[in-house]
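Okay, handing you the structure first.
Shown here: the complex without one of its protein chains, the others still in place.
Up next, chain A:
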Amino acid sequence: MQKIIDIFQWFIFFYSSLTMVIYVAMAILSYKHIRLYFWKNMGHYTQNMISSPLSPGISVIAPAYNEGLTIIDNVYALMHLNYPLYEVIIINDGSTDDTLDKLIEHFALKDVDLPYHERIKTLPVKRFFRSSDKAYEKLLVIDKENGKGKADASNAGINASKYDYFLCTDVDCILHEDTLSRLMRPILDEKSRNQLDDIQVIPDTGYIHVEDNQRRVIAVGAPLRMINSSDVDNGVITRFRPPNKILPRFQELEYIRAYLLSKMAWSALNCVPNVSGGLGLFDKHIAVKVGGYDPRSFAEDIDMVTRMSVYMIQNNKRYAIRYIPVSLCWTEGPQNLKVFSRQRVRWARGLVQIMRLHWHVLFNTKFKRLGMVVFPYNFLFEFLAPILELTGFIFYIYLIVIGAINWVNTLTLLCFLYMFSVMISSIAVLWDQLTERHYRKTSEVIGLCLTAFAEPFIYHPLIVFFSLKGYVQSMFRQKLVWGNMQRKGFSSSNTKGTSSST
């Protein structure tokens, strides 16, 4: 028995140490990548794009379900992005409130017979609307049957979109005005290595069509942040604040860590596992090829990015998924435990689903980095982590019960894990401060840093618990309740009633 206890202790120690080594490596890598990003963007280069005839068109796709409270402000905000060629597609996903009526009234919408090609199968689309006011010519509103989730509505938006790239966001998110130009830059900046060796003029008998194989950026993402306590006026954030309430505040810290430490490092290695559903720019051609978002998926964003990556690898096409370190999207985080629990359980079930659906990719050398880095990392350090934490917890209880625990060593180990987690969160906040300083007061930043001291005691156990709950529900194939995301709304004074979305 003692031997088993020893082996388990060493296993947990090495697992934790490996996790920490990976975190430190990620912190260093992300720092380098962030610096490089800022060196590259030293001039006012996004401004070049605003007047350029070379800027590719982008369709901004934002599904809306019962967003009557904030829809008008949000659509106005989407219509005032700094980019020369884009359209805004709002999909009314069978709202039961006055979302559609408000849109029709405010934007003088009229029914149009849009040529619609259902490249991706969706639930029936009822009507299309365009504004009769030239000022809103960028706006297209689609009214469709409720698809019980964002995926089906987004797919309808992709079908109706006219440009080669689409930006997927939530209608309640507030985007930075330069979002499109900043996200487009990595796509335009990706350099091919092709030379003109295959330029051969061929006889009149016919054409041999040769496609070049330059690396194609198929998706670009940027950090999402919490808007909960910030001031918003007409869809523009006038004052950034870290959330006052404890749950969104923890999430803010978690997002900063996830985006600025983790995803930036993965981007540097071209191993990005996921582009968030809240803000992602995608290559439409590839997204359509893989069938768009899967409405049955609980983690439709990871699922689509994985299928896009698999498609590129299986067709021998070189690809990249990029992240930029600048926060471009602000969203309202769950304010209460019930909504938060639903969100995290769904994410956990999504992760199980991804692992099950794409099991063949794991440790498969054919899938290169996706199979040997991205999936193994997700499996070992995202999927297994809550299970191992629970096992470790039970193990320590057992040791206490049988009186075999060495309290000094145990407390030292716990202190080691605790301090390391605090340091990593502090470094993440530092990286955030090196990129952009949204918060006006230093006390707000330090306050956010101090949240890291409470996180391992309050927030982390919650996340582990909800993840395990999600795994158990997956095992017993329980029906997932999507429920409503209760929103406070943030138009003007930040004190409005509630709206909801799936």
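Of note:
We adopt the following convention: contacts are C-beta pairs under 8 Å (C-beta built on N, C-alpha and C of every residue); 3 or more make two chains touch, one makes a residue touch a chain; residues count from 1.
Keep in mind that, in the parts below, contacts and distances are computed from a predicted model.
Set against the options "Pyridoxamine 5'-phosphate oxidase putative domain-containing protein", "3-methyl-2-oxobutanoate dehydrogenase (2-methylpropanoyl-transferring)", "HEAT repeat-containing protein" or "ATP-binding cassette domain-containing protein", the UniProt name belonging to the omitted chain is "HEAT repeat-containing protein".
The hidden chain makes contact, of the residues A:I5, A:L85 or A:V112, with A:V112.
Considering the whole complex, the residue from A:D98, A:E177 or A:E190 that touches the absent chain is A:E190. With the whole complex as reference, residues 39-40, 42-45, 47-49, 51-55, 112-115, 117, 134, 137, 185, 188-202, 204, 206-212, 214, 408-409, 412-413, 415-416, 419-420, 422-423, 426-427, 429-430, 433-434, 437, 442, 445-446, 449 of chain A touch the missing chain.
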